[in-house]
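All protein chains but one are shown in place.
The first chain written gets the first letter, and so on, giving A, B and C; residue counts start at 1 in each chain.
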Amino acid sequence: MSAPKNPPPKRADFRAFESIQTRWHDNDVYQHVNNVTYYAFFDTAVNKILVDRGVLKIADSPIVGLVVETQCKYFSPIAFPDLVHVGVCTRHIGSSSVRYEIGIFRNEDQLASAVGHFVHVYVDRRSQRPAPIPEPIRQVLTDLYRADSW
Amino acid sequence: MSAPKNPPPKRADFRAFESIQTRWHDNDVYQHVNNVTYYAFFDTAVNKILVDRGVLKIADSPIVGLVVETQCKYFSPIAFPDLVHVGVCTRHIGSSSVRYEIGIFRNEDQLASAVGHFVHVYVDRRSQRPAPIPEPIRQVLTDLYRADSW
Amino acid sequence: MSAPKNPPPKRADFRAFESIQTRWHDNDVYQHVNNVTYYAFFDTAVNKILVDRGVLKIADSPIVGLVVETQCKYFSPIAFPDLVHVGVCTRHIGSSSVRYEIGIFRNEDQLASAVGHFVHVYVDRRSQRPAPIPEPIRQVLTDLYRADSW
Partner (left out) sequence: MSAPKNPPPKRADFRAFESIQTRWHDNDVYQHVNNVTYYAFFDTAVNKILVDRGVLKIADSPIVGLVVETQCKYFSPIAFPDLVHVGVCTRHIGSSSVRYEIGIFRNEDQLASAVGHFVHVYVDRRSQRPAPIPEPIRQVLTDLYRADSW
């Protein structure tokens, strides 16, 4: 119930990074990036990695990841015009699901400003029924794997 | 790691409701409300209750709630132009923090499409240091309290 | 270049209305609904009318409207938790395009807080080439027509 007690993770705890420019309206009336926006950073980084590595065709892939659970813990504020660096690794890879761990780093900070997770269940795009993770995607997820917890 | 196993909560599990019209661009390319948007529903419902009950002045309140943790589990999709009903209750009320439990209901559905939580730590707006929850806010939080878990 | 000189339109200047609850993060650091968000109100109202009247199937319609031009003039601020009422009419209906005029009304206000327009060109969804407006859509657009300018 109180603020998170573990120290925030550091950059070396993640396997891939994506940089995202904050936008004017990421800030809310309290003058920091709104809590909701962090999840847009999660979604963007994970999907950009999958697209850039050639295993997600947004328009065409017959099997896609649906988000079934997300979580974020906020340690310290970020504000426009900061540049955000999103660290990504995978922690659990099942037959049809994967759990990503994600750290949000502000500018040159070495400790995360926020940390969260993001669970994808792979489904057939038409039927929306669970499907095994396609092999090329599994390869990317395995490359991003990191067993250790921070 | 797999999809959530508990049945989704029902409307009677919450103490207050706010209705929010979905918007065209709440849907993403998969044609359902994007996972990020659910947190905008959380933020909106909680803050609207506080404003409407007279205990949050967005421009002036010297002690305000900062979000330190949020989570959402997604059971079934919602899509524009659905109307969303956000159920809210409080589960833990500490000296300077509160945990809200939130259910997202689609149109006339009686079982939640998603469920989550949202933890506010009250801080002095200038110093950003934790502060006791002001008494009028505590009264509202107590009115919203529900001990039972679903 | 200066602020708009014509008086804002009133509710009777529009033919259909949609109500949209503002959200916490529609406000920006200046504590009013951000200028960008007004266009989300435009998009939502126009598409909701088309969906509700049965002439737009988001997933399936073979001919859909692409936005080629939008504009907004801002007269007076709106802020969360205001309720927004979006007035809509059509002004020009061509063979493959339509211009909507839109007024944004705050709570019970009778004069618009903002006014804008929104031009759809109808295209074949696959080829993205212009296509004649389908007859059922044209019927709805004609019902919304209003020749007079305010």
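As a working rule, a residue touches a chain if its C-beta (ideal position, glycine included) is under 8 Å from a C-beta of that chain, and two chains touch if they have at least 3 such contacts.
Please read these numbers as outputs of a predicted model, since none were measured by experiment.
Participant: Out of C:Asp52, C:Glu69 or C:Asp143, which residue would touch the omitted chain in the full complex?
Facilitator: C:Glu69
Participant: Of the residues listed, C:Ala40, C:Val55 or C:Ile104, which one is in contact with the missing chain?
Facilitator: Among C:Ala40, C:Val55 or C:Ile104, only C:Ala40 touches the chain that is not shown.
Participant: Pick out the residues on chain B that sit against the missing chain.
Facilitator: 24-25, 27-29, 31, 34, 36
Participant: To test your reading of the contact rule: which positions on chain A touch the chain that is missing from view?
Facilitator: The missing chain touches chain A at positions 18-21, 23-25, 27, 31, 40-41, 43-44, 47-48, 51-52, 58-59, 79-81.
Participant: Could I get the residues of chain C that touch the absent chain, sorted low to high?
Facilitator: 1-4, 29-30, 34-36, 39-40, 43, 58-59, 64, 66-74, 92, 94, 97, 99, 119, 121, 125, 130
In this section, only the chains that are shown with their structure count from here on.
Participant: State, to the nearest whole Å, the distance from the C-alpha centre of chain A to the C-alpha centre of chain C.
Facilitator: 34
Participant: Quick one: chain B and chain C, Cα centre-to-centre, how many Å?
Facilitator: Here chain B and chain C have centroids separated by 29 Å.
Participant: Distance between chain A and chain B based on Cα centroids, please, to the nearest Å.
Facilitator: That gives a centre separation of 22 Å.
Participant: Which chain A residues sit where two or more other chains touch them?
Facilitator: Residues 29, 34, 36-37 of chain A each touch two or more of the other chains.
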